[in-house]
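Only a single protein chain was left out; the remaining protein chains are all shown in position.
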Amino acid sequence: MDNSIEIDHLSTYFYTEEGAVKAVDDVSFRVPLGQTVCIVGESGCGKSVTAMSIMGLVEEPGGKVISGKIDFGGEDLLKLDKHSLRSIRGNEIAMIFQEPMSSLNPVMKIGEQIMEPLIIHLKMNKKKARARAIELIEQVGISRPEQIADSYPHELSGGMLQRIMIAIAISCNPKLLIADEPTTALDVTIQAQILDMLREIKTDSNMSILLITHDLGVVAEMADYVIVMYSGKIVEEGEVVELFERPKHPYTKGLLKSKPIINQRLEELYSIPGQVPNPLDLQESCYFHDRCEHCMSICQTKQPQLQEVGNQQKVACWLYEEAVTHV
Amino acid sequence: MSEPLLEVSHLKKYFPITKGLLNRTVGHVKAVDDISITLQPGETFGLVGESGSGKSTVGRTILRLTDKTAGEIKFKGLDIHSLSPSELRAIRPKMQLIFQDPYSSLNPRVRVGDAIGEALLDHGFASKGEVRDRVLDALVSCGLSSYHIDRFPHEFSGGQRQRIGIARALVLNPELIIADEPVSALDVSIQAQIINLFSKLQETRGLAYLFISHDLSVVEHLCSTIGVMYLGSMVETASRDELFRNPLHPYTKALLSAVPVPIPKFKRDRIVLKGDIPSPANPPSGCKFHTRCPYAVDICKEQIPEFREVGSQHYVACHLV
Partner (left out) sequence: MITTPTKLVNPKRTKDSPVKSSLFKQSIRKLSKNKLAVSGFVVVIFMFVACFIGPLFSPYTDNKINMAMMNKAPHLKHWLGTDALGRDVLTRVLLAGRISLTVGLASMMLSVFIGSLLGALAGYYRGIVDQIIMRIADLLLTIPSLPLLFIFGALLSEWKIPTDYRMYIVMLMLSFVGWPGLARMVRGQMLSLREREFMQAAVVLGLRDRRKLFNHLLPNIVPLLIVIATLNIGGAILSESVLSFFGLGVMPPTPTWGNMIDAANNMIDFQERPWLWIPPGFSIFATVIAINIFGDGLRDVLDPKQKR
């Protein structure tokens, strides 16, 4: 299966006055063409930083992509010069963020903001770009597109703004759409609309989506393939049904168990004890060990690597390492 | 039947919209538009709604953090909004609030122990010597420990800060806790911890909750009665089991079907509402939901539906029910 993007051994560190934070620690994965890959994890797991690293949005000083290779259409994005990277961004790879209000320019009309990538990347003239912008606004389900095109961001609601973000993102028919928590700030009924729309667009244009979220419900709805991150590392990945029905890593299991599901009320919710470790305090060990009910002595001293455990699933956990379980 | 702990009757809260140099009032944002809730001691009520529903404003108005425009709020028989400042202060310990944002609800310059204990001193519930023990008690009930007393909020994670906020409310031995989206800002695994904490505290202390949230799955877990709000009005109220089994209002049904379920390939009849939530400054005529309702008919545009009982303890405001 062809991949739209391949990420190999990506590491991004942030340098603070208290030490280096390994925000993304040796992460590798692929996003196949036309598929949706979800990176799921909680705060501090590195999922957003991964997306930023792909788009080249990690700012120096402070943050730096230390190593890795990002293969997009034969080119290594990390080795591209600024000019080439800019021509890919918004064009072949697009990104939408969590807060549409802060991602849009408050002093530019909506229509102009949609026209920008069309003019710059697709070299359209203003007239054509405007016509296409109107089309796009309609495509994302907004009525009276001409009126909206002449409005400013503050006149629209959060849901509408996110649709506009999507319109801008898909305007140049990107191969890959990166969506960083696109619906977290939206109401649940609006979220349903946006997710439906994303699915439709994906099917119509065979676009790949890299969706970053903390909401397992969204993952179940959208993903073909799931990657679970914790403290900068991938702890488990696999095809969506497999992962939800037969989770392997204790963290994944814990996450799934602790989410309250409607009409499945429990006396007491399962909760993973403790909390995410301080990124500055990480020692050589499995980062999850102090919260894991299956913690063994090796977990406290050595970091497990991602291994295939059959059926397209991979886990990084000592419980699944042949050598260990036979001790 | 004992006296209800909290009785909210036809509560209205309108915010004036002003325009021009002289600040003329040109309209009103009807944040809360005729809401009635009754809470018995130890009862848990979940108030659910999306942005613009007015649910947070209801909570704040009940506690008189803001004035009401009309209606009555009675706590243990006392009309909250007509109490004098000192009478109000005296009753405050009995009704406490948990905030949504664990980062801004704690004063960054006040140590945790002080933040929790100071209300005890101000109300004369404990002497200086006794305070520390009471604070410790509250901390332990919330899953924290003594070495947290002298620390500052910024040294804690979101989940821990939320626990501190809960301990702060708990130490006064309240009878009612209004929780305004207390877990929305937390990670999923921490949410579960805090929800469990709320649950345990309710059982051991017989607390009454007014639990405000947009997340139905959380509310289902904690509340025995649930009310659904839309644009300032209550559209449906029922016991938990009844609401989830038999939702009657189209909005409730849409809300339930919109929640993403963590089961891949889950088949459901999703009702996707069209359009956006209207602005509370300019609500639609008649039934406020008619602009998005898949079943709207003419009468829905013209007449405001009555909020009436249609089953045992099950109330709906809809012309089609």
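The chains carry the letters A and B, assigned in the order they are written, with residues numbered from 1 in each.
Convention: a contact is a pair of C-beta atoms (placed from the backbone, for glycine too) under 8 Å apart; a residue touches a chain by one contact, two chains touch by 3 or more.
What you are looking at is a predicted structure, and each value in this text was computed from that prediction instead of being measured.
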item: Touch criterion as defined above, residue of B:D34, B:E72, B:E118 or B:D137 at the omitted chain; value: B:E118
item: Residue of B:F45, B:F75 or B:F99 touching the missing chain in the full complex; value: B:F99
item: Residues from subunit B at the interface with the omitted partner, ascending; value: 63, 65, 88-90, 92-93, 96-97, 99, 101, 103-111, 114, 118-119, 122-123, 143-145, 148, 150-152, 154-157, 160, 165, 168, 172, 193, 196-197, 200
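Please note the rule applied: only the chains that are shown with their structure count from here on.
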item: Distance between the centres, which are taken as Cα means, of subunit B and subunit A, whole angstrom; value: 32
item: Subunit B-touching residues of subunit A, taken from the complex the two chains share; value: 42-43, 157-160, 187-193, 195-196, 214-221, 223, 240-241, 244, 254-256, 258-263, 265-266, 268-273, 275-276
item: Residues of subunit B that touch subunit A when the two form their complex; value: 50-51, 157-160, 187-193, 195-196, 199, 214-218, 220-221, 244, 254-266, 270, 272-273, 276-277
